[in-house]
Each structure stands twice: as structure tokens, then as C-alpha cells.
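Report on the following structure.
Every protein chain but one is kept in place in this view of the complex.
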Amino acid sequence: MDEILYGVAYYYEYLPTDRLSEDAAMMKDCGINVVRIGESTWAYQEPQDGVFKTDYLTRILDTLHAYGLKVIIGTPTYAIPSWLAKKHPDILLTNKNGQRPYGARQIMDISNSAFRFHAERIIRRQMETTARHPAVIGFQVDNETKHYGAEGANVQAQFVAYLKAKFGEPEAMNKAFGLHYWSNSVFDWADMPSTIGTINGSLRNEFEKFRRLLVTEYLAWQVDIVNEYKQPHQFVTQNFDMDWRSGSYAIQASVDHFEAARAMDIAGIDIYHGTGDRLDGVMIAFGGDLARSMKQDNYLVVETSAQSILGPSNQELLYPGQLRTQAYSHLANGANAVMYWHWHSIHNSAETYWKGLLSHDMEPNPTYLEAKEVAAELEELSPALVNLKKDNEVAIYFSNEALTSLKEFAFSKQMDYNDIVRNWYETLYKMNVEADFADHTVDDLSRYKLLLVPPLYTASDAELEKLNAYVENGGHILYGFKSGFTDEHVQVHMERQPAMLRETLGFSYQQFTGIDRLPLKDDPFGVGESDNYVSIWAELLTPEGAEVLGRYDHPHWGRYACITQNRYGKGQATYIGAWPSPAIMQKLIADAVGKAGVERPNTHFPVIIRKGVNGQGAVLHYVFNYSPEPQTTAGPVMRSTDLLTGKKYNGQTVLPLEPWGVAILRED
Amino acid sequence: MDEILYGVAYYYEYLPTDRLSEDAAMMKDCGINVVRIGESTWAYQEPQDGVFKTDYLTRILDTLHAYGLKVIIGTPTYAIPSWLAKKHPDILLTNKNGQRPYGARQIMDISNSAFRFHAERIIRRQMETTARHPAVIGFQVDNETKHYGAEGANVQAQFVAYLKAKFGEPEAMNKAFGLHYWSNSVFDWADMPSTIGTINGSLRNEFEKFRRLLVTEYLAWQVDIVNEYKQPHQFVTQNFDMDWRSGSYAIQASVDHFEAARAMDIAGIDIYHGTGDRLDGVMIAFGGDLARSMKQDNYLVVETSAQSILGPSNQELLYPGQLRTQAYSHLANGANAVMYWHWHSIHNSAETYWKGLLSHDMEPNPTYLEAKEVAAELEELSPALVNLKKDNEVAIYFSNEALTSLKEFAFSKQMDYNDIVRNWYETLYKMNVEADFADHTVDDLSRYKLLLVPPLYTASDAELEKLNAYVENGGHILYGFKSGFTDEHVQVHMERQPAMLRETLGFSYQQFTGIDRLPLKDDPFGVGESDNYVSIWAELLTPEGAEVLGRYDHPHWGRYACITQNRYGKGQATYIGAWPSPAIMQKLIADAVGKAGVERPNTHFPVIIRKGVNGQGAVLHYVFNYSPEPQTTAGPVMRSTDLLTGKKYNGQTVLPLEPWGVAILRED
Partner (left out) sequence: MDEILYGVAYYYEYLPTDRLSEDAAMMKDCGINVVRIGESTWAYQEPQDGVFKTDYLTRILDTLHAYGLKVIIGTPTYAIPSWLAKKHPDILLTNKNGQRPYGARQIMDISNSAFRFHAERIIRRQMETTARHPAVIGFQVDNETKHYGAEGANVQAQFVAYLKAKFGEPEAMNKAFGLHYWSNSVFDWADMPSTIGTINGSLRNEFEKFRRLLVTEYLAWQVDIVNEYKQPHQFVTQNFDMDWRSGSYAIQASVDHFEAARAMDIAGIDIYHGTGDRLDGVMIAFGGDLARSMKQDNYLVVETSAQSILGPSNQELLYPGQLRTQAYSHLANGANAVMYWHWHSIHNSAETYWKGLLSHDMEPNPTYLEAKEVAAELEELSPALVNLKKDNEVAIYFSNEALTSLKEFAFSKQMDYNDIVRNWYETLYKMNVEADFADHTVDDLSRYKLLLVPPLYTASDAELEKLNAYVENGGHILYGFKSGFTDEHVQVHMERQPAMLRETLGFSYQQFTGIDRLPLKDDPFGVGESDNYVSIWAELLTPEGAEVLGRYDHPHWGRYACITQNRYGKGQATYIGAWPSPAIMQKLIADAVGKAGVERPNTHFPVIIRKGVNGQGAVLHYVFNYSPEPQTTAGPVMRSTDLLTGKKYNGQTVLPLEPWGVAILRED
């Protein structure tokens, strides 16, 4: 990519009146340079079975092109037409609550053959209409694709075939999953019951794994079709999304992002984050680091808030100035595109209050005017900002298998795996340590000095051996509790815990206990009485060579360690056998970062610094102030030029930051 | 009506023993003069398909008549017999959770043909048996009729026919509702999916509107049947109910009360309200004002608490004296009947703890004895109390369309449209301003000086034009936020907001934001720091002629107005762009009342005054003390006679009120 894309999603089809030319003119005026169209509008393109009306797409393309706007074509498949549901009711997915009624998007079984037939036909028709148009720079296959919790007969039948291929004889599966428990064993594949009612977490986790494979396969299938039409200069992407808790939140349990991204030319993601007083940059950085790590390359922010989501959960309209902060926040993590969802607010239905750059009145408004200013800046700085590369020394090593198996084997009603991932990431972020994400598909971990490994509850022998070798060869790991507890089938190891990690970690344990709150003996991290505690879960560790960083302060459990650190080979492994207070967690991560020799700036949140090398080979430091008060950086500023102001700095100057302000320092 | 009816519902059929004569004698002794019978007892009247046992009704009528008791016959249709459910299982309604099992009342699809056939047959048989009996003064059709959330195939088919009739071509519907969103559009009526799964709030709201039509039609159908038998001196009524939140609460979403009441001779309502320390008169007044407004006439309180509902939600037994307070509270709003639910407590099933005048022991008890005193007073005062007329200057202008569309487009998880209606009504009530209710069916609004219009989220152009004309011609309106936001199809207007109200209100806005709490700049209403705030929702208003009553105190939103007031034509329109604190709301309503020139007494809650002209042309002032402490009215009492004590007042006397006490001052 040779420029920063600044774009919007555009739904010509949704608008009450035909405003195509007016909208194109306004986009141009605003400084928008790319428009995503097409997704979700299947019925508009094919109003009746086999009746195609895709010509209007040509008119859109022509018009946008006339205004110099580039276009990304989205395949429309994630929202099926009513006629298709009527014709093939079995397309509607069955989840644990029964079959979904028609209405919402993402209610189809993506592995259903009738769905595939019709999806392929509309994709091909759309590609035939659009692919060779000069406005089109790329394609997005489907949108926020997931398995949607499908567990109907069709999915179940495929799962049984998968199990049969994997295990051959049912008894091998019985053994691997422990199905003899409560007579759940199967001795004839024909007897295999639906997974809906299972109480076997191993089987359930395999089913989750299988359903993520369905997503990978489905997306690759769409990419294969699109690739038949794609021109050499065009790209294919997906709009991946994260877990959702009234906003983007941590790891997506329903997709293997790294696997699914392989079929794409470039990774795409949507990021919906806190706004107003809640704009802290955390989820922008999280989502950006995740998307960048998918292909170890720049990525597209395919959707992000324009005016914000304003509904019953009461999110805030972005403050004046925050649209600019947001845009640079995305770029600071390696995005090559910032695309708003969406151009105009929608006049009805489920997302009426997900406000676009334009309000429903389609007139210029403060957000639109601010976007125009941002666009002008971006256009000018584009050569200096595009293709920012990172060489991070730290990675969050996550696992979708751990995430989903810890839903089955929850350790708390209050928190889960994703809370830990999110907390650890945020802790790093706030101390200005940038990180990649990695999972088991990453072959070479040696590029990292430090891995943070949230509870790796399930892992194959090979995966654990790789992690052990990483430490042995000089790597540093910080492990969460429960790591290494079960094998790849979520069967608890019969060896003393932490089983395959025992030697690497230098301790063993046989017992653990639920706790409310326990202090650590003698406040070993010096965090003060009110912060000196662990909670929720406590493993009773007996050191076997590891240094003890923290012991329980308890009449009975005081004999056991809670937090340990062990030299192993040339590396070091730290283990946290409980859920520490935020203050202790901060100390532990700072310690791990320090011992691993990871460099970090001498500032912390709300002043956030993100660094990289731009396409021209210059080193950029984005410096943000995520607060409503003016801030300054902690100390003297390096020899550099602020690309936004042209101001030059050297070691003698302190950098002032406006509320929600940003500077982009290019090292000179 | 020429006397106050003081009555009970009576379920001869439910009682373990035949106590007909004893009960009639006790009713007579108590002073009861009217008894409602028949509703819910279909199976008793028709124990098997086509086998009728309605003769016992004659015996009941004869016995009650012998004791001089009048009778209201209720059609029994709201609880279907088990044999009917067995014979026609499709009568049992399907709602969003599936088909209802047999057992509860109100589980039938009221538009089902088989149900209609059987309902008509039993109604006719019942009418033939009872209509000409001299005891019978009127009829109640069905009971608390609603659509019960029906959305099965039968209702869906009718809805599609309705849509077809309304729109002709599906594309007209697509446009009106914005169905192109997420490919929900329909191009052949045969493809129309069930509304159950829709994510389109416009379609959903139309369905809600349609289902209310089913209720109107069904009740009119019953009235038509009954009218074939009705004698000239007899009346037909319905027992309407309100929304329910552990007691009667605001507007009923499932019925258009004003439309449905047209078929009735007189409006009826049930009112279940706070008791004991929670007896404040609010819901009695709300329900009374609503019922009286239905036909702008006196009404019947067909059900109200006897001993109260005493169950797991722990309502309180009415305190000694409160039965009297309650009775006069109803009459003070224009009721011509106060009927308890019910005569005797029921010895089993769902309402065992909805205690009647009699406890399960069927003996006289304190409540019964108090009713006897009340009856004696009422009988004596009946000529002076009956047919109280009101000429209110204020109306709450409500909208069932706004109510149901704001369920689809909720602005808060904590509160909804009905909370606002309830809060505004209560604020008026506590400052002793009496109000009517009005909706879009009221042609002449000019009788009112002031309309309070809770968020009128959806309205037709004609409706908004009527309201604009009302202001232009000198009316005053206080509008809630979101008013005028969408058209009659709940499609957001493409004009700058508040669209058709922009000129009337004298401002415009393009943006809004969710908020927790924001103060207003400089405490403009003088309510003090802790009360000076708005919450939940904030529209960012730019005045275009309106006076600004309140601005946000916020670094960014401080440039916008929150509350405005505008002269328009001869009238004035005030607008509240956020949800104000109770103290600010009180000030705003007081201001609107004052500027509109509405008179109100110089007292406030717990002393409540309700006023009217009785059938003899005299002006009555009911004065209540809704508190456990003695109270006095604020100042000198007009020249009047207290009908209860015979005591005479003139300007020099202060009126003392006992705890939960009442005086009825007739202006002399």
C-alpha cells in the first residue's frame, strides 16, 4: 500500500432517497479516499431467486470513481434474503436455543450446501460486475464471520465425520476425551449423540475447535472464488472482530484469527472502543496489535466509531478532537487504513444509533468537519505515515483452545481467560511496552525477548515443548495459573503438575484451593497493605529449584509458594499461581519486562508512546495524551521533528500535549 | 348513572360450598349495591362442548335480586375450558417463547376462528339467560383484554394481509420500513417472514400497532353480540387495565384504550395501587384520569384492592381507614363505581392471596366492617357525589406508538417511556394540577391550556401538524427529548432534527450523546448542587430563536443548550433535551403550568385536592391527606360545607385532616 486509506462504509441501498452523487461529492469534499460497499445487501442485488440487479453497483462505482474515490467491494453474504430463508429454511442455523428465526444477520449455517450454492452464485455475479472496474482496489469477503454458535444436524454430522477421521475407532475418542465418565462413551459412530447436551468439556472443546475450522474453511472458500476475478493490484481482506462486551474486547472465541487470515492478502479488523472520557487507546492498540500480528504486516481498520454507538448502554459521542486522536491511534499501531462505520447514520432498524460521520440529516456536522481536517492532515503526511513497521520484543501468547476450554472449566464466576488477556495487555500498554500477539501457529518465537502466557489450560505436548525450548534458548515467559494443566484433549495430565512445565518452572503442586482474598507474606512486592493480595484461585506450589517471589500469608497455606521465578537453560520462567491484585500484576510484568531486557520509555499512561519505522525508513514515535488534562512527557525529548507541527526537538525540550492530543516525532 | 355503585366481583363458581344466600345477605348487610358475575367461568357454564349449564346464573340473579342487589354480567371468554383447548389446540396462542400450555387465563389467540365460534356461542347463551333479568344493569365484555403477545401463524397471516392492504406492493413497505437493511427486504408477499425474529423496529412497531387493532376489533365484536340482547337501560363496559409493575403502572402497551373504548357505553378500569404506608393516591388518580378521558365521561372502577395483594412481593394490608380514603379517591376523579376485587378470598390457585373483602373464613372481619361504614356514607352522599365532571386545563398527551417504538429503540436500560409518563403525571399530581389524558385520536386539543408530551418518538406528519397548530393557536406544550425524531413508520427524518418541530421549538440539533450525569451551567433552576443535573441522554441543541433555559456544564458540550423555551404563534413550546433530576423536572412543570395560566391550589402532596362539578351542579373539592401524620391545608378554606361532617367553612378556617383522612368541601 502506498498511502493511508481514509474511508467509510457506504450503504446506498439503505438510504430512503437516492443521494449517490451528493454523497460522493461530500465524501470527496471531506477528504475520504476509499469507500466500502456491497456487504449485507444481497437482497438488493438479488431480490428474487436468480433475479439479479447488480447493475446499480456499476453506477455506484462509476460515480465514486468520477470523484476519485477508491472502492472496496464486500461480498454480501452475511445477511441472507428473505426469499432464501423461505426457500431453504434449513439454512437458518440451529444453536443451543433452537433454530434462529429469520431477521438478523449471521443467522445461517455457513456450512449448509444450499447456502453455499446461493452464496457462490451471488459472489460470482458481483465479481463479474465489479472486479475489473478501475475504482475497485480490493475485496472484503463476508463480514465479521463466525460460526454463530451453529450446532444443528448438519454441523453435527460434519463433526462426527471429523471425529471419525481424527480417531478412527470410537474407543480412541472415548479414551482421549474420557467419555466413559457418566456412560458417555460411544462404541459405534452411529450412536454419537449431539454435542448440545454434553457434559464432557473435552468433547465440547473439540467441537469448538471444529467450528472454528468451519469458519477458516468458509472464508478460504470465498477467497478462492474472489481470487478467480481479482486483478493483480487488488487485495482481499476480511473484517475480523474481537470478543464483544459492550465494545471490542479481547480474543474472539469463534474464529482462529491467525489461521483464517492466511487466505487473506491483508488483515482487516473492526475496533469499537471507549469514547469521550473513556477514550484510553487500549482497545485500539489491542485490536491493532492483534491485526498486525495476524500476518506480521500492516492491516486495515475496516470499521471504527464515527460519532460512536449511542444507545441504551449510553456510550458517549466522541469529543471534539477525539476523531483525530483516534485516527492517529490506529496508525500508530501499524494500520494503513482508518475506515469509519459508516458514512451516514441509518434511518431505521438495529443500528440506527450507531451514528456515522453524517447524522440522519445528511448535512455537514461537527464530526464531519473534524474528519475533513483529519483527512487533510493525513493526505499531507501519508508518505511519512504509511507502512509503519514494528519490531516488538514482547508477545502475548494466546490460545483459543485455552479460551474456550476455560469456559467449560471456569475458575471463577467473576472473570475468565479473556479478562486476564485484556488485563495483562492493558498493564503492558500503560507502561508503554508494545506487544505482538502470537499463538501456536507462530513457528519462530525467538524473535521475542518475553512472552506473556495467560492460563494455557490446554496444550499439546509439541506446543509445550516449543515453549520449553524457547525458555531454554534464552527466552523469558510469564505464565498464568493453570498453564499446562491439561493435554490437547483437555484431559488433565496424570503427572504431577505443572506436568510438562515442571522442570522449566522449577516447582510442582498437587493441590489448590478457591479463595476470596489472601495476602502475600511480608508484602514482597512492596505494594502496601491494601494492594497486597491475591484472589479467586490459589495453587499450592512447592519449589523445586525456583525462586519464590511470593508466599501465601495463611496459617495453613503459608508453607506454599504462590509466585515463582526459575532460570531454565539460558532463559527464565515466572509463574503466578493465583490472581494477583492489579498492583502486584503491574510489578510482576514490570519485573518480567526488565529482566528480559525489553526497552521501554520512561513514561506511562495517560501519556502513551507507540513506535515504528515508516515506509521511508525513518523512526516515528507517536506520543498521545489520553486524558482531558494537558500533559507533558516525563523528560527531555530526543532529536526529532513533530510531523504535525513541524516543531523540532532535541534533548533539552519537554513535549507538551493538549488534552487528547498527539505528537508524531520523527527521529532526525 | 344516578347513584354511586359500590360493588364486588363474586365467584359463586369458585367457592367450595354453596353460600349463595348467605353471601347475598352479607353483601346486603355490608351495603354493597352491585355485583359483577360470570367472567372467567366458561367451563362452569359449558362443562362440555355444547353442553350448557347456564341455568345456575338465573338462580344467582334471582337471589341477588331478592336482596336488592344489581348485577353486571361479565362474558366468560378470557379463560377457556380445558375441553376447548383439547379440541382446538391451535386456539392456544404462540408468543415469542413458543405456544402457551393450557392453564392460565388469557392464553388464547383472540383472532382464532374456532375460538370466536365457541366464544360467540357461550356469549349468546349467557345473554339469552341473563339479559332480560331485572337485576342486570349492564355487561362487561371479556376482561383485561389484550393481545397477549400473540405472534403465531394465524396472527402472522393476518398481519401480512394487513401489510398488503396498507402498502400494495412490497417495495413500498421496504421503503417505509427500511427493510433493505441487512437484506430484510421482501419482493413477494409470499416471502414475508414471521415478525418474531425481525431486527427492524419499524416493522416491529407496525406489528404492535396491528396487534392492538386485533384487540379493538375483538372487543367491538363482543359488544356487537351483546348489543343484540342489551336492554335500553343497560350498559356495556370493559375492564381495561394498565401496564403492570407489581401494581398498575402507566400506559398499557397492548391496547389502544381510546380506540377500544369507543364500542363501550361507559369506560371501566381496574386499579391496583400502593397500600399501607405506600397509599399515595397517584395510581388511583392516574387510572381515574385515564379512564375518564377515554370517553370524556364518568367511569367505573371495576376492580380495586379490598384487603390488598399479599404475597411474595409483600404488599401491605390496607390500614384501618384506608378503605374509605381509597373509595373517595376513586370518586374524586370521576368514578361512578367502586368495585372491589373481590367479595371473598379464593381458596386455591393463583390468586389465593389477592384477598377479598372477606377472608377465606367468609366471616365479617375489620375490612368488611369498614366497607359497611363506607357504604353507609356513600349511600347517604350518593346524590351529591355521583356524576362528578371535570374541566381540566392540562393533558398528558401520550402515544402507544411512541411507547412501543421506544421499546425497540430504547434510550436507557434503566428507564423507558412509561417511566417518563408516570414521573410527569406524578409531578403534576403532587402539585395538585389535575390532568386529562389525550392521544392522537383526540380531535380538539384546544380545550387544554397545556399539553405535556413525553418523548413522542414516532408521529405522522398530520399528528405533528396538529400539535404545531395547537401551539400556534395559543397552546402550551412541554416536550420530552426524542420528540418528532421519526415518522409514522419509525423511520428517522432526513431533515435536521427536530424536523417538523424545528420551527415550533426554535432550535435544531444534529448530535446527541449518552451521559451518566451532567450538571447544568450555573444551576439555572436554583435547585442546589446535588439536584442540578441531567442524566442518561443529552441532545446537543443549537438555538434558532428559542430561549435557553439550561445549558450543559461540560468542556465540550457547554456550547449547546439542553432545555429551551420558544414562543410560537400565540403559544409556547418548551423542550427538554435530556432526562432532568426530579427537582428540575418539578421546576419545569411548575413553570409550564404557571406560564400556561393553569390554576392550582396552594398546597402540595401529601395534601391532595381534586375538584369537579357534581350532578347537581355544585362544585366539590375532595381534600385528602395521604400520610400517616395529621395535616392541615395551607391556608384559609373557601366558603363551603364538608359533606362528610356537615361542618361549614369560610375564609377564616384552616382545614384539619386526619392521617389518611379526607374532606369533601362543597362550595356554598
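List of remarks:
Here the chain labels run A and B in written order, and each chain numbers its own residues starting at 1.
Operating definition for what follows: a contact is a pair of C-beta atoms (placed from the backbone, for glycine too) under 8 Å apart; a residue touches a chain by one contact, two chains touch by 3 or more.
Fair warning: this is a prediction, and the values are worked out from it, not measured in the lab.
If you put the hidden chain back, the residue from A:D277, A:E495, A:D522 or A:E599 that touches it is A:E495.
The hidden chain makes contact, of the residues B:D2, B:D55, B:D361 or B:D443, with B:D361. From the set B:G68, B:G311, B:G597 or B:P636, the residue in touch with the chain omitted from the display is B:G311, counting the whole complex. Note that of B:I72, B:I123, B:V186 or B:I346, the residue touching the chain absent from this view is B:I346. If you put the missing chain back, the residues of subunit B touching it would be 11, 13-14, 16-17, 40-44, 47-48, 76, 79-83, 85-86, 100-105, 107, 276, 307-308, 310-317, 319-320, 345-353, 355, 359-363, 365-367, 628. By the touch rule set out above, subunit A reaches the unshown chain at residues 175, 177-178, 180-188, 190-194, 196-202, 409-413, 486, 489-497, 510-516, 536-537, 540, 555-556.
In this text, only the chains that are shown with their structure count from here on.
Here the spacing of subunit A and subunit B, counted between their Cα centres, is 50 Å.
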